[in-house]
Structure formats: structure tokens, C-alpha cells
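With one protein chain removed, the remaining protein chains of the complex are shown where they sit.
So, chain A:
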Amino acid sequence: MSSAGKKSKALDAPKGNSKALLSEAFDKDLYDSGDKYSGYNTSIAVRDEDEDMDDVGEINGRRLVAQYTATKDQLNEFAHGDTEEADILMSREEQAQIASRETDYQRRRFDRRLSPSGEEKRSYKEVMKERELEREEARVKRLIEEREAKGNEVLDHVPTLKDGANGTVAVNGDKTPPMDKSTRRKRRWDVTNEEEPTGEETKKEDRRDSTSVEERSKEEVKKERGTKKTKWSDATPAADAAMAATPAPDAPVRSRWDTTAAPTTIAGPSPSPGVVPGPVAPMMSFGTDISSRNAPLSDEMLDMMLPKEGYKILTPPPGYEPLRRPVGIPQLPTGYNGFLLPEEGPSNLMGKQLPTEIPGVGDLQFFKTEDMKYFGKLVDGADENEMTVDELKERKIMRLLLKVKNGTPPMRKTALRQLTDNARQFGPGPLFDQILPLLMERTLEDQERHLLVKVIDRILYKLDDLVRPYVHKILVVIEPLLIDQDYYARVEGREIISNLAKAAGLTHMISTMRPDLDHNDEYVRNTTARAFAVVASALGIPALLPFIRAVCRSKKSWQARHTGVKIVQQIPILMGCAILPHLKDLIECISENLNDEQPKVRMVTALALAALAEASAPYGIESFDNILNPLWTGARRQRGKSLAAFLKAVGYIIPLMDEEFSNYYTGQIMDTLIREFQSPDDEMKKVVLKVISQSAGTAGVTPTFLKDKVLDEFFKHFWVRRMALDKRNYRQVVETTVDLAQKSGVPEIVGRIVKNLKDESEAYRKMTIESIDKIISTLGASGLETRLEELLVDGIITAFQEQTVEDPIIIDGFATVMNALGERARPYMTQIVAIILARLNNRSPSIRQQAADLISRITFTMSKCDDDPHLVLLSQALYEYLGEEYPEVLGSILGALRAIVTVVGLHAMQPPVKDLLPRLTPILRNRHEKVQENTIDLVGRIADRGPEFVHVREWMRICFELLEMLKAHKKGIRRAANNTFGYIAKAIGPQDVLATLLNNLRVQERQSRVCTAVAIGIVAESCAPFTVLPALMNEYRVPELNVQNGVLKALSFMFEYIGEMAKDYVYAVTPLLEDALIDRDQVHRQTAAAVVKHLALGCIGLDCEDAMIHLLNLLWPNLFETSPHVIDRIIEAIEGIRNAVGTPLVMNYIWAGLFHPAKKVRQPYWRLYNDAYVQSADAMIPAYPHFEDEVIRRHELDIFI
């Protein structure tokens, strides 16, 4: 900060001391939204963090007051950014609300109000007039503000050609950002002068606008200066003039709305921050509402309290009207919270105050305080018989909406259906009057919004052109969805708007949205532009083109032009390459705006061109021909933010060009680019890096050009330690470096950065390694000469050893380089192995783990270098460390061992496999997933390749351990264990393994039994079925349901695996299946049906039809099972048999029931018929019944030769 700034600050201090006035409300900045956005750059992209805000605290940061405390920055250190902690005080309920995760910009949707219900009667002209008024008003207000801000000082000279946001020149980067005078000081003024006549208005106008009208306002200020004495007196007439034009003088902005907005059904639109129209939202909290205590006692309660006999229930005397107040409506003044004990007992949590059951709705999932505002009517206990049809309709809709919003899924479904089906009867008015205010509710949660949006979507279809009068209202509610963080919300918003456009028609959409195009509020313009883009994609770009063209050339207001160009920018983002046919027209629309007098319009035009070029790549350069020159010359003239935009456009257009053009145009822009290398602005850095990598990718840019012009500067400005500290810059730099390497070659780039591997900054080393990793993995290391190679390996080893935070990036880089070097890595192996061995012995577990990980990555290269002695050395070391206690490390060690076994082979393995495996057996018991996965992999490999190295008894022991593994959560582990059973069974014969497995069928857990069944299937497959089947069938005789089921399941898997081999066993298993299919237990029959299915499919065309028919006869009566799993298996089995014996035979069974008098019978028969028809319709032709009736008889079949 300049010394002048400091001085003025010091002078201010006594005046604006920070002692609180007693008369001043502390929550002023919460409720008086007056200055809320004054310090903000409101043009900030929605989801980006606002970097410009960082310095705001510092502007006022140092106050010379008599209070010593930590600075704001220190206090807030952990409140923002990466270090931010979740606020535990914020209840979960609130976290779920959409509003809680919205940015300030997005929250501005609450500033928009639904148009009054009389909107449909207002003409387009009236709406336009109103907008005009609003703009004028804002202008005047801005003017007043500026006067206030500047006070009576002599006006500073303000450069007229300012770019970017709110006048801070920070974007330019070469100047210190000047203090924003209008922010803090002014507020203090306003606070102390509350009797000030104009009153503080909600001020939502765009700060960016201030630059635009600066000149105008200055002139007027000067003009007025002559006549006015104080700023107060001159402010009033200006405001008065504005007020006189509006109907209601006390609240100028809201005037019209307040007068016409009849509070709709219950509360009307959700109350906007300042003025609350209609009833005030009940501010209730748990326990404060005493109305339920005063509610009439229910009959059940009376029954409980009074004796059953001796009492009589009297009918109330005629004419008696009980005075009933609705339950749940608070009786105390709003805002009264009473005393709350801060405890959450279950009684409090139950929330007796809020009904969970609404008459006529049933049990809801939840009911919130806010819901009372909208659905309170339902509990007022009024008599429905006395209501008019409209009132009844309203209540009906209310009930359905409540069911949709708060109900259980089945309730929701039926309610939604009813709403949809009756949409036209209800009419658009009553429907939208209730739905839209709900959507504007502040406490809305994602789920609720989704459901309500769904309702709108459905009823839009039904209402069709009836929605027309409500288009604007719907847009106000739906447009904010277009800039939601949630992708699905955006998609939903798009869908609604495109349906709306289709229903209402183009002309109506245009006339409704036109007034918003040059709306005073930037937020409105932004969302409107996005909505227009959606309309364009729904109704086709050509239909909208004339309108867009007109808007982009609007003479009246630059806001309209800005929005018009923004529409063109949004269209390609939305539609992608579908814009190609209209590319020329779209560019034509905006080409003139590139030289607009408004910097913001120029900027958005450049951004639009960038979006168009990005969407149309790699085609369409001819459409850009006209704007190339203005763009390039313009780029030389711009500064700051708009230069960034221009460069972005340049970057996206260059890749479209052919060779010579891209060469020429890159040369033209390169000077500017290189100049901007030194810009301190992050945004600019990002753009410059992007453009560099884009232009490096084109054919026209030669390696020599890069080397001569770009590389030196690039490395000078971007390969600095500072860049490695910021995540985003880091990524960009790495990407660009890789792109440059693609063009200029590996040695050129690696040679320049290799020295950074020994830098003292760890982040910088990491950035270097990541770049090298990416470059070498795509381009290989063949270009590296010996010296560079040495430097590289040396550097990487240093970086590896020096790391303090273990990061996978370093290992990746290490492995990539070693693998790329291949045999050339031999000289370094000794050193590397020594380092690894040392690190394996380290005290820190993560270092040990990393060393082991590195081994598994480079074993392949080591074997390529014929470095077996070293491998053996490593494996012996690893073997020593099998006693490792950290599971993560143990997992990595096992992984490394496996990698060594893979390259060395089992025979050459040292220590020999017969020593290694017994060490692994106890490790199998480890429950850690990584350990399990790696051991089972290693054991499986040994069992597969070299079972003979190990004694049979050891394998049996492993079998027992493997059974435990079948309980693992991870599917991969269970599968590996099952396969290992197969290998072991093959190695030592199935008998022992099978006995173990069959015993395991008796255990309790289902998952274990299922896996055992699978394992038996696998064993049967690998050792031939006849070795397994006798024992298996014998096991079926155990009179225990689980075992029998397990046997059936094992059979099912077995037949699935062995396929055609099944034909030899059909007659053997048929008696068993007979028994299973007529069992009482339906799961039994279900599993048997699964066996039949696989059996039947296995022996198609293999002459087992008799057995199949026999099984079919047993299956058929199960057709009427209702449990979905059972019936599905049965039907599948019948289908399997149909394939085995041929369709006609099975059709004979089906004909019997197709037209049975009972529908319950017809149903499953038709299901079978349909399945047969879908799978083998042609085979059914000969099987169709023979009709005697002349008309339907198939005479062709009577032809004989």
C-alpha cells in the first residue's frame, strides 16, 4: 500500500473508531443488505473463488484503535480455503439446504420476485417501461452514492478507458490497486445518519456498472454541484424525481410489486429480504410453540383419561360453534423464542408441535416449520362441505403437493400421477400459484427442489400452451438452476426451460424474456442469457438468429448487447459441435461487438468467440475469417482482463487454422503473449499458459520457433518455485510444459528442468518430477544423451531420498524413468538397490512402504538388465521383513515379492518357494484388505505355476485359511480365493479339498456358503465332474436344509462351468433333482430350477430330451409361484428346457392356459408365451393350433403335392 493511503487511513481512524454505539444494531450487515455487494466484484464467475477479495480485509485492516487482538486474517485463517473446517454448529438440517452452499452471487436469486399474478394482463409495453424506470432509478441512486463517496473532495481524474471490474486496476497487475473509497467509510456515514431522508435502499445493482456510467454521472454531479450546498440536500431532489415517477413513494424499487401483489394463496411468494409482504413467516423453534398444549383433546386421549362407563358423549347444543385455532400455528408474537434449554432430549426432538399427520394426507416423512407457511391451511380444521369449488381445488392441490414434497416414495408417486393427470382440470393458475412460491423458499433442500421441479416438468407436458401467462414466473424460479453447482440441477433446469419453450412458442418466449435482457441487475441478465441459450437449443438456432442479431446490435443499451453476446457464448457451451451449421451466422452476429465502446462487451465477445472456436474445433476456420484481424489487432490494444479474454479467443482459434496461417498468426500474437508472461494476475497466467500449449500443438509452429522465441522466457517466468505452491498454477505449468515437449523434444525440455530435481523446495521438485514423468511416459527416453541421463537419474534419486512427504508422484516418476531407460539403467542399479535396501530398514513405515512399492514397479526393468543377483538380494530382504506389523507396508512387501516372483520364476526364486509359502500361511489370516489381496495373489500364483514345490499338507493348511477368505468384503479377494481352490485341487487332487469344502457348507453365513458352492463348482470343473459328483450327491442325503441347498447351488455352478460335459451326468442327477423339485421349501425348488436351467442349456441337442421332459413336468406346477425370485428361476428353467427340447413341445403345455377363464392362470402362461415368442417366434409357426373356423384357418398348410 502506498504511503499516501496509509496516511489517510491514519487520519480516518479517530472518526471511524470501532467502538460500538449502543443504539446501533450489531446485525446490521445481516438485515440491511444495503452495502452487501459494494466491496464485491459481482462479475466474478460463479464457481471460482473470488481472489480479488483477499485484499479487502487489508484495506481497512490496520486500524489504530485502542484494542489489541489478533488480526482478522489470523482469526479467519482457518475459516476459508483448504484449511476450512466444517462448522459443527451448523446443523445437518441446514447443511442439506441448497441455500447453505450457494455463493453470494447465486443467492441473489432471492432478490428476484415472482411477477405479480396480474402479470399476464400487463402488456409488453408496460413491462418495458417498468424496466426503463428501474434502470433510471438505479442510475440516480448510483449517482447519489458516488457523490456521497466522493464527498466534497475535488474530483479525481478517473481514466475513461478502464477495463474490468469495479475500477480496481488490480487486473492490470502493474499498479497497486487503489483503495475502494466507497466501501467501508461510507457505511459508517450511513449508520450514524439514520434520519437521512432517502433511506438506505437495497442495492443490488452491479458494481461493474459503476464504471460504465461513471462519466455520465460525473457530468451530472458537476452540473448539480453548482446549485446544491450539501450533499444531503442535493441527493433528495434527485431521488424525489425518481420517486415521483413511481406509484408508491416510500419504497421506490418495490413500489409496483407491493401495490399489485395480492398475497396469493397463503403467503404469496417467499418474503424477500427487506419488505415482508403478507403474513410473517412463523418463527418457531422446538418447544416454543404452546399451541398444541391448548389444542382440543383428541377422543383417544379422553378415552384414556375418563372411565369408559358412566359417561355419555353429548352432542353439542345447536348453534354452538367451537372456536378452533389451527394446531401448529404459533399463538405468540412472531420472533418470540422464549427461553430454551439447550438440550436435545428425545421429547424435544419428537417435535410434538409439528404434525406428522395432516388430515387427508396421511403419514408424512417429515414436516418442517416452513411448510406450515404453505400448508397451514390443511390443518385449520375447516369444514370442507362449506367450501367453494375453487377452495376445494386449492386444498386438493395443496395436499398433493405436500405428498409429493414430504411424502414417502409410494405416496409421492401416486400424488405426482394425480397431479399430472388432472393438470388441465386444475388449471395452470392454481397449480403455479402454489408450486412457484414453494420453490422460492429459502430453506429448500435438494430433494424437495428436485421433486417440485419434476412436478413442473410433468405438468408442463399436460398444460402445453396454457402455461403462457406463467412463463415469466416459471423462468424466475427455474433460471437460478442454470447456474447451480450441481450438475443435475443444471440439467433439470435446462430440460424445464426447453420444454417451456416448446410449449409456449418462440414469439412468446422472446416477448417474455426481452425485458430482462437489459435488466438493471447483472444476475438477471446472466441467467436470462443462459435461458435464451437453452431456448435456442430447444427451438433451433436459426429461429432465434434474427433476434440475437438485433439484440447484439442494440443501440439503446450496452447491457442488451452484452447479454446478446452472452447468449451467443452460452449456445456453443450448451450444444457443442451442433453449432457448426450456424457458425458463420453466429459469428456475424457478434463480430461488430469486438470493437464495442464498452470494454465489458468487448470482453464477452472475445469469450464468446473462444467458446465458439472450442465447440467447432477442428472445423470452421473459414467462418472466423472476418474476425481474425479485429481480434488480433484488438489483442494488441487491450490490457488486463479483456486482454486475457482476447488471448483466450486467440488460443482457441489458432488450432483451427492450417499450417501457414497458424504459423503467421502465432508469430503475430507471440510478442503480446511473451510480454504477459510476467503478469502477476493468476487469470492471465492461466490463459497465457493455455494459449502457449494450444499454439504449440499446431503444425504451423516449428520447434525452432519455440526454441528461439518462447522457451527461454517461458522457463524464466513459469519455472519458478512460487508457481509450484499454488495447485492450479502447478497443474497448468505441468500441462503446458508437456505440450511444449511434444513439439520441441524431450532433451530440450528435460535438460532445462532437470536441475530443479535438486532444488531445495519440495513442491518444486515434485512439479519437476511430474513433468518429467508425463513427458517421458508419452515420448520415451530414447532422445536423452548420456550426460543428461546421468543427471536425470541422479536428480530423481536425490528427490526420492529427500522427500519428506511421501507422494505417489515421485514413485511414479522414478518408475517411469527407469522403465523408459530399460537396459540403459544398468549402471545405476547397484546404487538404487542399495538405497531401497536402506529405506526398507527405515524407522518410518511410510518410507518402508514406498521402498517396497518402488521394487514392485521396477522389477521388470531389473530383469531386463539381467540383474538377477540384485533381485535375489531384494527378495531375500523382503522375505526378512514379512514380519512387518503395519498392514499397509506388509501389503506392499507382498506385492513386491509377487512382482519379483513374476519376473524371476518359481524355480530361480530365492528364498525357495518351499520356504516362502509356509511364511505366507499365517499372513492369510490377516484381515486387512490390501494384505489379503496381495497374499492371495501370490499364493494363487504359486499354486498355479509351481504347486510341486510345496508339500501337500501345507496346501491343505492353506485351504483351511482360504475358507476364511471367502468372507472377505471385496469381491476380487473372494474370486481369487475361489480360483486358488481350483489350482490347489488340481495340484493335490480333489478329495481332501472337497471334504474341506463340503464341511464348510454347514456354516451359518450365507456369503460363505455361496462362495463354498462356487469353489466346489470350480474344483469340479478343474478336476472333472466325476471326481466330485459322487461325494456331492452323497452330501445331499444330509437332512439339513442349508447343506442340501448348498449342494444344489454347487451343482448349479458346476453345470454352468462344465457346459456340454453335463450330458454325461444328466441321468445321474435327475433323481436328485426330482426330489429337490418336489420339496416343500420354495428356496429348494428355486435352486433346483437354477440347476435345471444350466443342465438343460448344457445339453442342447445332445439327445437328453426324455430327461428334460421329465424335469419339465416337475417344474410346471411351480408356474404359479408368486415370489419374484422363485418365479424368475422357474421361468428361466422352463426356457432352458424349451431350448433343449424344442419350442413346439413346450408350446403344447402353454396352449392349455392361454385362454383359461381365470386371469391368475392366464398371466404366467402369457408370460411364457411372450418369452417363447421373443426368442423363437419362427419355431412356433408349425405349433400353432389348428382352427376349424373357415376364416381363421391357415389354408396354406393344407397344400399337398
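Quick note on the criterion: contacts are C-beta pairs under 8 Å (C-beta built on N, C-alpha and C of every residue); 3 or more make two chains touch, one makes a residue touch a chain; residues count from 1.
By definition in this document, contacts and distances are computed from a predicted model.
Taking the options "NADH dehydrogenase [ubiquinone] 1 alpha subcomplex subunit 1", "Splicing factor subunit", "Large ribosomal subunit protein bL27m" or "CAAX farnesyltransferase (FTase) subunit beta" in turn, only "Splicing factor subunit" matches the UniProt protein name of the chain that is not displayed. Checked against the hidden chain, the listed residues A:Q485, A:T507, A:Q1007 or A:Q1163 yield one contact partner: A:Q1163. Touch with the hidden chain on the side of chain A covers residues 410, 413, 1124, 1154-1155, 1159, 1162-1163, 1166, 1169-1170, 1173-1174, 1177-1178, 1180-1181, 1184, 1187, 1191-1192, 1194, 1196, 1199-1201.
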